[in-house]
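Quick one: the structure is below, questions incoming.
All protein chains but one are shown in place.
Read from first to last, the chains carry the letters A and B; within each, the first residue is number 1.
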Amino acid sequence: MRWIWIDKFVEFESGRRAVAVKNVTLAEEHLHDHVPGYPVHPPTLMIEGLAQTAGVLVGEVFDFHEKVVLAKVTRATFHRHVVPGDQIRLEANVMGEVRPEGASIEGRITCNGHLVAEIELMFAHLDQSRAPVESSDENFVFNEDFIRMLRMRHLSDLSKDAAPGDA
Amino acid sequence: MRFFLVDRILELEPPERIVGVKNLSLAEEYLADHFPAYPVLPGVLMIEALVQTAAWLVRVSTDFEKGLILLREARNVRYGSFVRPGGQLEMEVSAVEIAEAESRFKAVGRCEGQVAVQAKLTLEHLNVADEDPDRADIDAALRPFWQKQFQLIGGPQALEGPNGNPG
Partner (left out) sequence: MALSRDEIMEKVREALVDALGVDEDEVTPDARIGGDLGAESIDFLDIVFRLEKAFNIKIPRGDLFPDNILTSDEYVQDGKLTPKGIEELKARLPYADLAEFEKNPTVQDIADLFTVDMIVGYIEAKLGGEGG
């Protein structure tokens, strides 16, 4: 399994808001453990999906040069189960603005218009926070693979101001 | 990956307290993405490890009554040190309250004596039949499944404890 919990971006406003979607499919191995006979998309992986959506939103402000990492999950509340065949929509909004010290994000996850989860989280930059890291100049948080899979160089095509046919 | 985040139960004092551990190994494939050349246990899997540890406490305290135990809310999740391959996360969970359909916990994960994660958790407990009356067979299958898993991860020995008192 890949550690990617979103499938594609559908809306993007630099420094303010991003929306991604994720399909949930029986092809995902972990669903057969969670739980046997009644596959349910794990709430913690929905937190990760929102974190990845918001991580790209925050990272793009610095052109993906900073190692943006999850520093805190202030609150994550789950209202509804998500099952194979569902597509969830993950919306991340920046609270205030993205600062060099970090960012606070308000997020919602919905499925067919129904509220699935409300999540608030915070990001900081790896080099400023947590345990010391053996220094590496390359940004392993936003690596080429991840950037290409999620088409992160084309996010501006999704902004509301993008002219039709820009994509 | 297999979605089982508790490898062993070390201490078990139902309904109040439980201590479990999760080994982290390079064999876990998702680490290749998190992050390339710098593998660390993802923050949300630390939360999942705490959730699953708490779930074991619920199961033992309620005689494995409900088949489905899921995260309903996580609050105030803060991260400290990283967990690296070859390392072990030790999850200590204390129950604030375990009721029939819901339970609340304070949880801490440590690695090499340092706090890696702390969280306040609320779990929901239900039977599949509550969502879908025709699927009571799943609940019937889940009970022995969790009981077998409990044996696999040293649950009965943890219940006996260092004094050899059977729970």
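Heads up, the rule we're going with is that a residue touches a chain if its C-beta (ideal position, glycine included) is under 8 Å from a C-beta of that chain, and two chains touch if they have at least 3 such contacts.
Keep in mind that this is a model prediction, so the values were computed, not measured.
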item: Touch with the omitted chain, as defined above, among A:10, A:95 or A:115; value: A:95
item: Touch with the omitted chain, as defined above, among B:17, B:84 or B:120; value: B:120
item: Where the missing chain touches chain B, by residue; value: 75-76, 78, 120
item: Residues belonging to chain A that touch the chain removed from view; value: 71-72, 74-75, 95-96, 99, 101-102, 104, 120, 122, 124, 129
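Quick note on the criterion: only the chains that are shown with their structure count from here on.
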item: Chain centre separation (chain A, chain B; CA means) in Å; value: 24
item: Chain A to chain B touching residues, read off their complex; value: 1-4, 29-31, 33-38, 40, 42-45, 47-48, 51, 70-78, 81, 130-131, 133-134, 136, 138, 140-141, 143, 145-146
item: Residue ranges of chain B touching chain A (in the complex, touch as defined); value: 1-4, 29-38, 42-45, 47-48, 51, 67-68, 70-82, 114, 119, 128, 131, 135, 137-138, 141-142, 145
